[in-house]
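A single protein chain has been removed from this complex, and every other one stays in its place.
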Amino acid sequence: MPSLTHGPLDVAAMTDALRREDCGAVLTFLGTTRDHHEGRRVARLAYEAYEPMALRELQALEREAAGRFEIAACVIAHRLGEVPPAEASVVVVVASAHRGPAFDACRWVMDELKRRVPIWKKEHFEGGDAEWVRGTPLPGAPEGE
Amino acid sequence: MPSLTHGPLDVAAMTDALRREDCGAVLTFLGTTRDHHEGRRVARLAYEAYEPMALRELQALEREAAGRFEIAACVIAHRLGEVPPAEASVVVVVASAHRGPAFDACRWVMDELKRRVPIWKKEHFEGGDAEWVRGTPLPGAPEGE
Amino acid sequence: MQLNVLFFAQARERAGVANATLSLPEGSCVRDALDAIAREHPALASLRSHLAVAQDGVLVRAADPLREGAELALLPPVSGG
Partner (left out) sequence: MQLNVLFFAQARERAGVANATLSLPEGSCVRDALDAIAREHPALASLRSHLAVAQDGVLVRAADPLREGAELALLPPVSGG
């Protein structure tokens, strides 16, 4: 089950939950806040989501990953609100019997998450100004038909 | 710096050590003991290494990974001695500004580790018998020339 | 018909509100809702071609019919992760 949390993500608990005796590989991806973007110093990030839809999309991603790749389990968590530098904004954990599918699935989940899940990121720069990150249009923008 | 340890690997400490403010991605691979292999129930694994050479090879892998891929850091730890099911025998952590190179580097390190590092794994099956895992010959076996 | 409109990210900031109630004639479609919202919030104009729209959490297209009482979400390009 995916989760959206408004505080720090418990990466260790997520990884431990997927250590299963029938799996030989557990891959944990952390997306963390970078302190620079296009040459500017980032003081912090702030995330906002359309929460019920985002949760459903994340759950769909977990299920699709389990269907497309030879994995045993996939769990996604995304943090919302302010995230200071070096802290995780997103965690994807994949467990599988063999390591190849874990790498493929984890990478696919991150690519799709950035395309499909209604979450938005605002960069607050040192000095005080802030900008929404140029994102990816969701499929079917009405004017783009 | 790589490490060889004779007790449980501290995955959280390894991952935390590589959370850097200039990195947007931290990928942590755990190789864990599977409870089955070719249809038989595995009770535990036992690892043995030629330790000084294994450490040097792991250090070479960390350096080569940092040279081949756009990553900021790579750290490898391998556990030796007995490893019960679901516990980690190997941990590879890669930090990078962007996630693509982290996936590429982590996968490459695991592939190379299995080819180049003098570590051996013995499977102890339920019932009591045990077998060394069929491995990969190191390059330059004298009789294979 | 009445709709509850949700604004997110840039759309929320430009509209100056996170949600609003919208009244439209029966039989209106998604494009009609966008037109009405644009009249109410001219600051959204430059964003409009980039907005996706979800009705009750499901992406819809301009010609799709609206449902009475639906939740209509204006979704700028996404940037999670």
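Chains: A, B and C, in written order; residue numbering restarts at 1 for each.
By our rule, a contact is a pair of C-beta atoms (placed from the backbone, for glycine too) under 8 Å apart; a residue touches a chain by one contact, two chains touch by 3 or more.
Nothing here was measured: the structure is a model prediction, and the numbers come from that model.
In terms of the touch definition stated at the top, the absent chain reaches B within the entire complex.
Remark: the residues of chain B touching the chain excluded from display are 31, 47-50, 52-54, 56, 78, 89-90, 110, 113-122, 132-145.
Definition applied: only the chains that are shown with their structure count from here on.
Separating the centre of chain A from that of chain B, both taken as means of CA atoms, is a distance of 25 Å. Averaged C-alpha coordinates give centres for chain B and chain C that are 50 Å from one another.
Multi-chain contact residues of chain C (touching two or more other chains): none found. Among the residues of chain A, those in touch with two or more other chains are 31, 110.
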